[in-house]
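Only one protein chain is missing; all other protein chains are in place.
Should a chain be cited, it is by its letter among A and B, assigned in written order, with residues numbered from 1 in that chain.
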Amino acid sequence: MLRFVVRRLLLLAPIVLGLSILVFLWIRALPGGPAEALLGERATQARIADVRHRYGLDKPLPVQYWAYLRTTLSGDLGQSIASRRSVTSEIAQRFPATIELALAAMIFAIGIGLPLGFLAAKWYGSWFDHLSLVGSLLGISIPIFFLAVILKYVFSVKLGLLPSIGQISVLIDLKHPTNFYLLDAVIEWDWSAFWDVLKHLILPAIALGSIPLAIVMRITRAAVLDVQNEDYVRTARAKGLSPLVVDSRHVLRNAMLPISTIIGLQTGLLLSGAVLTETVFQYPGIGSWITNAIFNRDYPVIQGGILFLAVVFVLVNLLVDISYAILNPRIRYGR
Amino acid sequence: MIALVVVGASSGAHKASKAPKAFKTLVFGTASDPVVLDGALVSDGESLRVIDQIFESLIKLKPGTTKVAPGLATSWKTAGGGKVWTFALRKGVKFHDGTKFNAAAVCYNFNRWYNFKGAFQSPDATYYWQAIFLGFHNNESSDLSPSLFKGCKAKGQYSAQFTLAKPFGPFIPALSLTNFAIASPTALKKYGADKAEIRNGIFTPTGTYGFKHPTGTGPFKFKSWTVGEKLEIDRFAGYWGTKAKLGKVIFRPISNNTARLQALQTGEIMGYDLVAPQDYGAIKGNSKLKLLTRPAFNVAYVTLHQGTGSPMNDLKVRQAVAYGLNRTGLINSSAYPPGAVVAKEFQPPQLFGYAKKGVKTYNFDPAKARTLLNSSSCHVPCKVDFWYPSAVSRPYMPDPKRNFEVFKASLEASGFDVTAHTANWRPDYVGKVTNGTAGDLNLIGWTGDYGDPDNFLGVFFGTFSEQFNFHNNQIFNILQKARTETDQAKRVKLYEQANKIIMNYLPAVPYAHTSPALGFKKTVNGYKPSPVSLEPFALVSIGGV
Partner (left out) sequence: MSIAEIESAELALESSTGGLWREAWFRLRRNPGAIVGAFFVLTFVVIAAFAPLIAPYDPTIVPTVLPETCCPGPSSAHWFGVNVIGQDTFSRVIYGARLSLVVGIVSVAVGLSVGMFLGAIAGYIGGFVDSVIMRCMDVLLAIPGLLLAIGIVALDLPFDRLYQLMIAIGVTNIPIFARLLRGSILAQRENDFVLAARSVGVKRPTILFSHILPNAMSPMIVQGTLALATAIIDVAALGFLGLGPQDPSTPEWGNMLADAQDYLSSQPLLAVFPGIAIVISVLGFNLIGDGMREALDPKLRGRA
């Protein structure tokens, strides 16, 4: 087990290195280039040349890359041009927001998708099964941004039930020991703040969770169908165990394996979706932040942000693999 | 909807505001966070809006106009042919940190700006100082001109004397800029306002002054700032003038136009700036909301870039463009708010120097444009590259995409073959327009900073610029003369003449003067829109529920 983890961790290195090269080259291929982006709209040729020289942008690429790698490895991701704050501190503030949103979306997706999928498999071939299958395909087919725009228009603008933007009402002063706002509210024992943050999460979480919901539902259904016909389930039934016990102890538990894998694979999709959801709901997370940075040529943010997200993505997948290995002792650790 | 807001307000109140109950809180939606709260170092509207509540300048504008009035200076006089100015200062004024306001404080501020060194001399750091006073005591770059400002001396406690290198017509109105607001010397020193470096190539104040301790004399004092979430200012009880009616103002950044409208509709904010024209109806039709419009003090125009090999070098082609732009159609459509007018000159009509008659006009006339083109060096179909900015809304150009589409269609009906190009507003688009790489035609505009035509005509056509790329000494000379002239009657004549020459020469085609609008809850009273967006929140109150 340990060897498996170490091996997977070692495999991370080339990926992260490759990413850093990719992002590094990409920044330099952007139109305008970093010097122009740094100087902004009032750049003159002389100043551009000056900045290029001062920051070594006129040196050969490998030299520049080495310098970049050294500062990055020392934990310095530079400073945002737009906010003039360090990229690391921005990440520390925004990443928890995105995690909170993603978790809420996953809870929504699993909370509804799992039972739906299970029931669809139980009642295989029934109208419920067909309906939920079509519904899940529809869920995958609705663009997140379209859903988000509609949800916001209906539930906050027209009905006035939920807030339309942001993470917390500005009238609430909440201390942020963790930057996970729900957790902060609990730590501060401020339940009105907790409720407020929760209300801000609902619509974005539904928009972001719609596709995972559909996928979780389908996977659960397929997994339960598969497992149901396995010998040990039949044996359990034959032994006369009550259907409820069989379902909960054997069917669902074994179906958890493929489900956990797909949850891992969804992380990437979730992060993509977060870009759109956060944009529509003006949610101060990491997805909309990087997108804006790309539009504004805020290159330290792009560089640091994408590298960070990618590392997170790879790590999440590693965790999923490990948990998969723990859940399923039959897996071979070797390759 | 209302219920939600009230719940939100009361739930937060027990922790949030320490202000007495009688004073209410206003939540105002802004397009973005300020950059830094040091007037000398910013040029963006969102920074200036907040700074303007915390700080005051020597000169004020009468609310809702561009007419100058006493601010921290009560009176002023000039001598030496316009080179020496003496200001009598207001007595009994204190900064938020208790420091006394006097001539020494005024001169400390001006001499601080004049003696800026190193990173502070970069144009993105001190744009307005450089725009008005051109240079510094010790210019470190050959791009800078010798400074127009030569020093400030305290003549007694409450009298400050300024020396200029040469007479400067718009000096007094220029001092009304929020960029020249007076800050507490104690706080400037204590919190390292003069510390900055070019870090990773970006001008970065490294002291905490502009982020945590901006200290002025204004009716509000700085409370806290969480980037991306909110910026709070509190009522300053020791203000010398009429004290603020509100206990607290919270500025909340919401980058998207529609999101701001929706936040106003849901009650998450109580007011916001730059209402999009299409949202006027939604606000007017809502019994709980109201719309306030600013007097038009801007101009939108199409640059006709006379680059090497560009068809725009031919006056006939430029005239064809002017006739080929369906300006009236655009301004009368729902893409522009009611109150917008077709621009005939490059400055707003209410500003002195506007030529009331004798200016060449160009009404939409596709047939005439075609005839002109066929007698020019660029026959029908005349190929042009046309740029517009994406994902941005400006006061003079609320929806650039729609402007572009209308102009593209009308130019194509007039014998042009238009190729579309776009870039994001910052940093690409504005950069490309200013350095002359945004095609033959591009959409751009300007909002005035203070009430002087030099701030319009002088900025655009006062000298050669890569943006327009033309050399016309007749235009350059007349505008330079108007800038240094101090006799008002003569200045009016010069600018009227300049407007006529410019509209014959057509370095660009002006197309709109727009009244930008703000949306508020009906309960918000006392907000007085100003042409230059200097709007004191101190006069605002919230009535009823």
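Just so we're on the same page, a contact is a pair of C-beta atoms (placed from the backbone, for glycine too) under 8 Å apart; a residue touches a chain by one contact, two chains touch by 3 or more.
Since the model is a prediction, treat every value here as computed from it, not as a measurement.
**Student:** When the whole complex is taken into account, which chains on show are touched by the absent chain?
**Tutor:** A, B
**Student:** Among B:281, B:358 or B:543, which one touches the chain that has been omitted from the display?
**Tutor:** Of all options in B:281, B:358 or B:543, contact with the hidden chain holds for B:281.
**Student:** Would you mind spotting which of B:138, B:206, B:333 or B:463 touches the chain that isn't drawn?
**Tutor:** Touches the omitted chain: B:333.
**Student:** Any idea which of B:78, B:161, B:258 or B:437 touches the chain not displayed?
**Tutor:** Answering carefully, the residue with contact to the hidden chain is B:258.
**Student:** Even though one chain is hidden, which residues of chain B still touch it in the full complex?
**Tutor:** On the chain B side, contact with the omitted chain comes from 257-258, 261, 265, 276, 278-279, 281-282, 326, 329-330, 332-335, 388, 390-391, 399, 401-402, 404-406, 408-410, 413, 420-422, 424.
**Student:** Can you list, in ascending order, the chain A residues touching the missing chain?
**Tutor:** Residues of chain A in contact with the hidden chain: 14-15, 18-19, 22, 26, 29-31, 133-134, 137-138, 140-146, 149-150, 153, 157, 226, 268-269, 271-273, 275-276, 279, 287, 290-291, 294-295, 302, 306, 309-311, 313-314.
The working rule: only the chains that are shown with their structure count from here on.
**Student:** Could you work out how far the Cα centre of chain A sits from that of chain B, in whole Å?
**Tutor:** Here chain A and chain B have centroids separated by 40 Å.
**Student:** Touching chain B in the complex: which residues of chain A?
**Tutor:** 31-32, 34-44, 46-47, 51, 54-55, 78-79, 81, 83-85, 93-94, 152-153, 156-157, 160, 163-174, 190, 192-193, 196, 279, 282, 284, 292, 295-297, 300
**Student:** Over in the complex, which chain B residues touch chain A? Could you list them?
**Tutor:** These residues of chain B touch chain A: 1, 4, 8-9, 11-13, 15-16, 25, 27, 33, 35-36, 122-124, 127, 141-143, 198-202, 204-205, 227-230, 250, 252, 254-256, 259, 262-263, 265-268, 391, 424, 426-428, 430-431, 434-435.
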